[in-house]
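I have placed the structure first, in the form of C-alpha cells, so that the comments after it can refer back to it.
For this depiction, one protein chain was excluded, whereas all remaining protein chains were kept in their positions.
Chain naming follows the written order as A and B, and within any one chain the residues start at number 1.
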Amino acid sequence: MTKLIDVQDLNVRFDTPEGVVTAVNGLSFALERGQTFGIVGESGSGKSQSMMAMMGLLAANGSASGKALFNGEDLLSMPAAKLNKIRGNRVAMIFQDPMTSLNPYLTVERQMTEVLEQHKGLTRKSALSLAIQTLEQVRIPDAARRIRMYPHEFSGGMRQRIMIAMALLCQPDLLIADEPTTALDVTVQAQTMQLLRDLQRDFGTAIILITHDLGVVAGLCDQVMVLYGGRIMEQGSADAIFYRPTHPYTLGLLGAVPKLDHEGERLVAIPGVPPNMARLPAGCPFSERCPFVMDQCATVRPALEPSESDPMVLRACHRAVADVLRDAETVLPT
Amino acid sequence: MNAVLKDSTQGQEPLLSVRDLHVHFNARGEGLFPKKRTLKAVNGVNLDLYPGETLGIVGESGCGKSTLARALLNLIPATSGHVVWLGKDMHDAKPSEWQNVRKNVQMVFQDPLASLNPRMNVMQIIGEPLRTHKPELSKDQVKERVKQVMARVGLMENQLYRYPHEFSGGQCQRIGIARALILEPKLIVCDEPVSALDVSIQAQIINLLKDLQQQMQMALIFIAHDLAVVKHVSQRILVMYLGRVMELADKHELYAAPKHPYTRALLSAVPLADPRLERAKQIQMLAGDLPSPLSPPSGCVFRTRCPHAFDRCASEIPPLIAVNEKSEAACWLY
Partner (left out) sequence: MLLTKKDDALVATLEQAVKAPAGRSPWADARGRFMRNKAAVVALVVLVVITLLCIFGPMVMHYEFDTADWDAMKLPPFQGNHYWGTDESGRDLLVRCMIGGRISLMVGILATICSVVVGIVWGATAGFLGGKIDGLMMRIVDMMYAIPYLLIAILLVTILGREFYLVVLTITAFSWMDMARVVRGQTLSLRSMEFVEAARAIGVPTRRIIFSHIVPNLLGVVVIYTTVTVPGVILTESVLSFLGLGIQEPMTSWGVLIHDGSGVMDVAPWLLLFPCALLSITLYCFNFIGDGLRDALDPKQR
C-alpha cells in the first residue's frame, strides 16, 4: 500500500538580498495512514517552511526541489489547479495565530460553507448543517447560534477550534498543524491537544505536528523528527527520542526544557545563538554550538543513517552513540 | 498573612509590601450611549517580598500579572491600595520619590528586541540608567561600568557599539538584563523574560538570572505563564486568576501538593516531555471559558470553572488564608 506521505530529499531555498538561503536541506520522511508525526525544532530549523513547500504556500522568492509524494502523487510538481483540489480537501493545514488565519470580515458560517461548496459541491443548506455538526464535534457549545458570529467574537482557544473544525470539514487524510497551540494559554492548550487526540482516534486522520514544544509532541506523536538548521538531526519513534536520545542536539534540547517533575536545579543551556541561515557551515549545522564537536564536524556533513544502538532511529552525527551517552553528564553545559 | 516562610527570611523586613492593590481601567461599554465600565485588572492583591528571594508570579492571559508588575513600579498608576517600598508607603508619592525607588528596582521586559531603542547602540542602552541616576560619572567611567556588566551577562566587549537589530533574541535579552543590572538594584522585576525565546536560549537566560541573583543577592519577581519555567527560578510562587491571588506557596509545596483547584488544573495542563506520562495523564479540564474581566463572577472569581464550586463560592469572596505553614490559598474548601 502506498504510503500516505513520502517526502524524498526536500530542499527549500529562498532568494534574499543577502544571497540564497537554504531553509530546508535534504528532508526525507514517510508517514502511513493514521500516524502522527512530530517535527520539532527551534527558529531557523526549517520546520514550517518544509510544510509550506509541500502545500505550495511558499513565498514568491522561495523554491522547493525534491519530491513530496501524497498518495503517490508529487505535490511539488503538481499543477496549481490540481493542488487546489487537494488542499483543504485531502490535506488541511492549521496555523499558529487563529486571529489572522480567519477572515475577520466573514462570519464563521460563510467561511465554513465556502470550503464545503468548493470542494464537495454541497448546497448551502447541507453545507450549513455539516458545518454545525463539525463545530459540535470540536466542542463549541451552542454551535447553531454561534456559527453566525464573526471570528473576533470568539476567544483564542475557540478560534483555534474553529480552525480545526474547518480543517476537518472535508475529512482530510492528513492534517498539518503548524504550532497550533503556541499562542494559547496552558489550560486551553491542554484542551486543544486533547481534542486533536480524540479526533485522530475517531477519524483516523494522520497528523503532522510542527512545534518547538517537546511536551506537546510527547502527548500526541508516534514518530518524531528533530530539525536544526534545515537538516534532520535525529528521527525515530517518540519513545526512542524521548527516552533514549543519542544526538547531542536532542540531548541538549531535552535537557533545556524546564520540567515539573525534575528536581535538578540547573537546565542544560546549549551555548551560542540560533543558526544564521544565510551562512551555515559546510558540515553539520549544529557544529558551531555542539559540546561534542570534533574537527571534521564543521566541514564534513554527517549522513543521516540508522543509529548504532537502534536501527529504527535515524541519526546524523559523527560522534558514536556510545561516546555521546558516556560523556553526556559531564560535557553538557549547564 | 505572613505565615509563609517566616523562618527562611529570619524576621527580615520585607523589601516590598503590597496591600489590597487594585488597578482598574475605564472601558467603554456597548451601544449608542455606553455606560462606563471598569476593567478590574488587579483586584485586591497582597504580597510581601523579602530581600534576596525570588517570587514567581504565574497565571494565564488576563490574570493581571503584567499589570501588577507595572503598578509596582508606577508605570501604571494604582487605583487604590498600598505599595510599600523599603518601609515607605508610595501611595500618593511624588515623582521624585518614585525616582528614588527606581534606582533600586529595575525591569526586564518580554519582547527582547522591542524593549531596546533601535536607534541606540548597546553602550547607550546599557549606560542609560547610569546617565539618568548618576549624571556625575564621566563618559569613561560609564563605559567601564557598562563593560563590566556586559561581561557579567555574557556579552562580548566588541559588541559595545552594535545596534539591537544585529543581535539574536537571546542576546537582546542579555542586553536588557545588563541594563537592569547596571545600577545594582535590590529587585529586578522580570515580565515574561523568556517567553519569546527558543528553548535552548530560554535555558541560557534562566541559568543566567539564577546565577546573577546568587552573586548579587538581588530579589527577583519572575512573571511567567509557564509553571515549569517558574519552578526553576523561584522560591515562592503566586498564582493569579482574573486579578486575584488564588494561591501563594513555597515552591516544593506548590508542585507536590497544590491546594487551589485552579493551581491543580494548571499543573495538570502543563505538557510533559515524557510520552508515557503525558498520555496516561488525567488532565483536569476546566469547564467553560475565561470570564470577561469587565464582569468577573461574584464571590470567588474562579467558581464558574471550578469542579468543586458550591453555594458559598458565589456569595462570598474567599480570603487568602494559610492552609499549612508553607502555603496559602483563597478557596472555601479550606
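We take it that contacts are C-beta pairs under 8 Å (C-beta built on N, C-alpha and C of every residue); 3 or more make two chains touch, one makes a residue touch a chain.
Quantities reported herein were computed from a predicted structural model and do not represent experimental measurements.
Only one residue from B:26, B:138, B:158 or B:282 touches the chain missing from this view: B:158. Checked against the full complex, the candidates A:26, A:56 or A:333 give a single residue touching the omitted chain, namely A:333. Of B:133, B:147, B:264 or B:281, it is B:133 that touches the chain left out of the display. Within the set A:26, A:56 or A:272, the residue that contacts the chain not displayed is A:272. Annotation: of A:13, A:87, A:159 or A:289, A:289 touches the absent chain (contact as defined above). Residues of subunit B that touch the chain left out of view are 73, 75, 98-99, 102-103, 106-107, 109-111, 114-122, 128-129, 132-133, 152, 154, 156, 158-163, 165-166, 176, 179, 208, 211.
Everything below uses one rule, namely that only the chains that are shown with their structure count from here on.
Centre-to-centre separation of subunit A and subunit B, using mean CA positions: 32 Å.
The part of subunit A that touches subunit B in the complex is made up of residues 42-43, 155-158, 185-191, 193-194, 212-219, 238-239, 242-243, 252-261, 265-271, 273-274, 334. Chain contact summary for the complex, subunit B toward subunit A: residues 60-61, 168-171, 198-204, 206-207, 210, 225-229, 231-232, 255, 265-279, 281, 283, 285-286, 289-290.
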